[in-house]
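Every protein chain of the complex appears in place save one, which is left out.
Then we have chain A:
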């Protein structure tokens, strides 16, 4: 069984937003809502400035608060590691939206259920990459199987320092971030 994960190599991101539009088109995300976004953060004072560009999306946590807090069992962790949702079980109560520390979920008002990034499970089933990864101009987003040592994600994590968002939340995310150059100790 594969163990899917994403690595965001922030050194390569140029905040071009191709991922955001590709995701919306692939998944019919309603106007005004997003499954992924790119955060642009600048610190310092002119001219000593530092910039961080960070793609954010569902972290597909191994310890997922949204799943624990779902009262109907709609949200679940699939065997291959993705946090998914059975639409027909969702009543739109927003417990998952409130419990996600990453602000990764929204209620699809048109269709009446909670929604979020699925790693484009429909594309994975066809052997394709998620839409955001496939169109990522900077090849900043990398997707693959952590169980496969030859996969691009395994290689990226082996070769680079990496972090997760809000590690202290204890959610054990499956989305990893590479900020700096250099191999881990």
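Throughout what follows, contacts are C-beta pairs under 8 Å (C-beta built on N, C-alpha and C of every residue); 3 or more make two chains touch, one makes a residue touch a chain; residues count from 1.
Here, contacts and distances are computed from a predicted model.
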| item | value |
| --- | --- |
| Record-based protein name (UniProt) of the chain missing from this complex, from "Cytochrome bc1 complex cytochrome b subunit", "Nitrate reductase", "FAD-linked oxidase" or "Transport permease protein" | "Nitrate reductase" |
| Sole contact to the chain not displayed, among A:1, A:49 or A:150 | A:49 |
| Sole residue of A:8, A:22, A:57 or A:104 that reaches the chain not shown, by the stated touch rule | A:22 |
| Positions on chain A contacted by the hidden chain, ascending | 9, 11-18, 20-22, 24-26, 28, 31-32, 40, 42, 44-47, 49-51, 53, 110, 122, 131, 134-140, 181 |
